[in-house]
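Okay, so here's the structure we're looking at.
One chain of protein is taken out of this complex; the other chains stay put.
Labels run A, B and C following the written order; every chain starts at residue 1.
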Amino acid sequence: MISIAVLGCGRIGRMHAANIAAHPRAELAGVFDVHGRAAAEVAEGLGVRRFASADEVFAASGVDAVLIATSTPTHVDFIERGVRAGKAVLCEKPIDLSLERVNALRQRIAGTSVPIMLGFVRRFDNGHGAARRALLDGEIGDLWQVVITSRDPGMAPAAYIEQSGGIFRDMTIHDLDLARFMLGEEVTTVTASGSRLVDPALMERCQDYDVVTVLLSTASGRQAVITNSRQASYGYDQRVELLGSKGMVISENALENLVSRHTADGTSIRARLPHFFIERYRQAFDTEIGLFVDAVENGTPVPVGFEDGRIALLLADACFRSVAEGRTIAVSELE
Amino acid sequence: MISIAVLGCGRIGRMHAANIAAHPRAELAGVFDVHGRAAAEVAEGLGVRRFASADEVFAASGVDAVLIATSTPTHVDFIERGVRAGKAVLCEKPIDLSLERVNALRQRIAGTSVPIMLGFVRRFDNGHGAARRALLDGEIGDLWQVVITSRDPGMAPAAYIEQSGGIFRDMTIHDLDLARFMLGEEVTTVTASGSRLVDPALMERCQDYDVVTVLLSTASGRQAVITNSRQASYGYDQRVELLGSKGMVISENALENLVSRHTADGTSIRARLPHFFIERYRQAFDTEIGLFVDAVENGTPVPVGFEDGRIALLLADACFRSVAEGRTIAVSELE
Amino acid sequence: MISIAVLGCGRIGRMHAANIAAHPRAELAGVFDVHGRAAAEVAEGLGVRRFASADEVFAASGVDAVLIATSTPTHVDFIERGVRAGKAVLCEKPIDLSLERVNALRQRIAGTSVPIMLGFVRRFDNGHGAARRALLDGEIGDLWQVVITSRDPGMAPAAYIEQSGGIFRDMTIHDLDLARFMLGEEVTTVTASGSRLVDPALMERCQDYDVVTVLLSTASGRQAVITNSRQASYGYDQRVELLGSKGMVISENALENLVSRHTADGTSIRARLPHFFIERYRQAFDTEIGLFVDAVENGTPVPVGFEDGRIALLLADACFRSVAEGRTIAVSELE
Partner (left out) sequence: MISIAVLGCGRIGRMHAANIAAHPRAELAGVFDVHGRAAAEVAEGLGVRRFASADEVFAASGVDAVLIATSTPTHVDFIERGVRAGKAVLCEKPIDLSLERVNALRQRIAGTSVPIMLGFVRRFDNGHGAARRALLDGEIGDLWQVVITSRDPGMAPAAYIEQSGGIFRDMTIHDLDLARFMLGEEVTTVTASGSRLVDPALMERCQDYDVVTVLLSTASGRQAVITNSRQASYGYDQRVELLGSKGMVISENALENLVSRHTADGTSIRARLPHFFIERYRQAFDTEIGLFVDAVENGTPVPVGFEDGRIALLLADACFRSVAEGRTIAVSELE
């Protein structure tokens, strides 16, 4: 039984807290949030301790691990404090918006044996996982192309966008990690196309993009494509396609119920896609907690670690630079 | 090269004539219809002879075989004349509306070596055929249940209905034959439910039904269900489902093109089902001609013969009796 | 907040207990089982009281309602005691295996204002519900045919089958209720076909059937078909199809994840159907508790009541009689 404290009681922190509380091999040590009221609400709802400060969390002797779901600017500090306190860390992406700060942290914590896991939850989705397993099992032969479709149901609030670090670090970063996971090989070049189509005024103000396409390649010639949009009127679109020498496998969107209608107008299905990430990746978030507990309990490597988080950020930076300079970026330029 | 004359230049006769004309191993000897103008039109369009009478057809020395697509009351006579003239026969269903007359014909032509094939075209559909092949190949183990869905896009004209012999002899007869084909065993009991829902006034006048469900069983306990409707607003619905001890196989409806639309209202496909039997079973009608030619050329048994046509009619009669008497009919009662 | 005690801590009772414990507007008052150990385990796991006897439950002042998930022979007594104690009842199907006993109970509790709800959970499935809503909203016009496919993944243990009351009262009863729910009109005739194909020896010994097809009709001419099998190697098959004058709607099987594989062999999806009723109808079981709580809290009618349970049993009896006597049964014969 691993005792985990949750830092951050926003939407995703609350979800994690509940998942940990319900997990048979984990225990929710308590929760913390700079907004005491948010923390109190979650603590009360789940019947656990509310930590008065982050200091209290890192000092607490009964806490084995921390899940960091606070705002991005706090991640670097909290990871470092977790490592210093010998508490395993499960940190939401991104590690930070600055690759420089992430690199500096890497140096400071080099050699630590404290597990640090990154919350790239899509790796744990049963559908995407089955697609990858098909690849690893040789079902589709050698991998040639990866096509990732990842579109949000609707534009996030302006306040969120403004502090998000931009679409590549906020949204595409998940797909960049998933592409690496599927490619089984490091990305060497990045070309991105970024447009302002959903909310041009907001994007102009933030110097951000809301519809982007990314083209990745590896040393052996594998290719990956990511298509992102901040808005997909038909719902949260999450698909992964792998083409190999012997076949293709697609992790398709799953509809919650399947009622087909057949009339003179044709066939239709009215069911929506699962609304957003908490609903869509419910199983994956559960699995994530279990894998973190496994790693902490057994001292085995985390399934996705600090370096994965750093590389995903580096690829996101490459995307921004590609759009800004209108050219293909060699990943080696950013190291 | 088999030379085939087509009797009857209605919708289905015209289609057969064109198929024969286009067939690499068949030759269209000519066409006949009591409506000279219809025959002339087809003969001219295809560049073949118009026979002035059925007598002329059966007397023609260059004609190897006849395809009978005339009105139902002429079938018995034309089959018999084909047999007498030593010309192979491919006859559209039903043989006749009267089981008595069919039984009498059976006696009169007993022992003939002239091939007589019945136009139960659905047996030759690639989809239904693949389902049956899966069964024969042991993919789904022992057969337990057959579910046939067969619904016409819209009610036929009153004039057609009036002389059709009723839904069971006109429409269900195809499904009764298909059920036998799939069951691989004779039907022993028949229960039918018949309703007047699409056009109650017409049905009342004709003492006919427009929505029917039929339940069949065999000696070994296999069960088959047929659901028919004279109207399916969404198109010509033709499905066959086979449940066995090891699995299920379904020959589903095929849409001509597959354009999926995804909006806030859900997912839809606007394509219609193929409109009606000529479009839906185009491949099967082609295959049918080829199999008939094979049988005639090689002297091999026809794939579906006179006795199949007789039994299908007998089962149709059992359906009518079941509805009329509100009870399950043992097929043995009608023999 | 309604306080509900659960009687019976078998598989389904445990599930209901957990659902009630997790429900925002319900409270789990405690659990009871004649096997004290089973009850203790559930009580401990959920942190609630273990009642020492059913008497204790019905006498408990804080208990507003009881959920009866004990073995079938106890249902009649427990319903009656619930009614006498003024505690609302949610009872698993069937009420009893004997229509006579059910009719007698009906007389004894006639006029009670205590809510009695039957656990016909499929009515609450989002998919089946959406199909029915499409019908009620006029999307498919007048209803003509209902086709219910309902097949269990594998044969239940012999011990279960032996005391189940037979397939029609144990398994088909759900579909009979669902057919009534969809038809919107009482069933007037029943024809059933019953076979011994999955486990002939066991079926012979129990005088039961394992593959059955049922044909129902109503006064207005609507038709319903139910196909059941105690074994479907491909999983728990649960589909409902409604044909109407303007179209068709199908509540299809939903796969949990959708990974399509495309190779030289064709396209495949390896995902299984949800294994069995607890997984397949998880949402429906949750909804059921909510609707029961609504009815108890607001004094509104239960969505499916004692009389629904009685009629479903009567139709199941009609099925048995139809197979035994090889004939169509008028429902009026059994009243």
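We take it that a residue touches a chain if its C-beta (ideal position, glycine included) is under 8 Å from a C-beta of that chain, and two chains touch if they have at least 3 such contacts.
Bear in mind that the values here come from a model prediction, so they are computed numbers and not experimental data.
**Student:** Tell me which residue among C:71, C:163 or C:267 touches the hidden chain in the full complex.
**Tutor:** C:267
**Student:** Touching the hidden chain in the complete assembly: which of A:147, A:240 or A:254 does that?
**Tutor:** Considering the complete complex, A:147 is the one touching the chain left out.
**Student:** Just one of B:104, B:130 or B:219 touches the chain that is missing; which is it?
**Tutor:** B:130
**Student:** Can you work out which residue in A:42, A:66 or A:243 touches the chain that's missing from view?
**Tutor:** A:243
**Student:** Looking at A:211, A:295 or A:312, which residue reaches the missing chain?
**Tutor:** Of the listed residues, the one touching the omitted chain is A:211.
**Student:** With the missing chain put back, which residues of chain C would touch it? List them for me.
**Tutor:** 233-235, 237, 255, 262-272
**Student:** Just checking the interface: what residues of chain A touch the absent partner chain?
**Tutor:** On the side of chain A, residues 141-142, 144-145, 147, 149, 151, 189, 191, 193, 195-198, 211-213, 215, 217, 221-223, 225, 227, 229, 231-234, 237, 243, 245-248, 326-328 touch the unshown chain.
**Student:** Name, in rising order, the residues on chain B that touch the hidden chain in the full complex.
**Tutor:** That gives, for chain B, the contact residues 125-127, 130-131, 134, 139-140, 246-264, 270-271.
In this section, only the chains that are shown with their structure count from here on.
**Student:** Going by average Cα coordinates, which chain is farthest removed from chain A?
**Tutor:** B
**Student:** Centre of all protein Cα atoms: which chain's centre is nearest to it?
**Tutor:** C
**Student:** If you average the CA atoms of chain B and of chain C, how many Å lie between those two points?
**Tutor:** About 41 Å, centre to centre.
**Student:** Can you check how far apart chain A and chain B are, centre to centre, with Cα atoms defining each centre and the answer in Å?
**Tutor:** Here chain A and chain B have centroids separated by 58 Å.
**Student:** Residues of chain C that touch two or more other chains: which are they?
**Tutor:** Residues 246-248 of chain C each touch two or more of the other chains.
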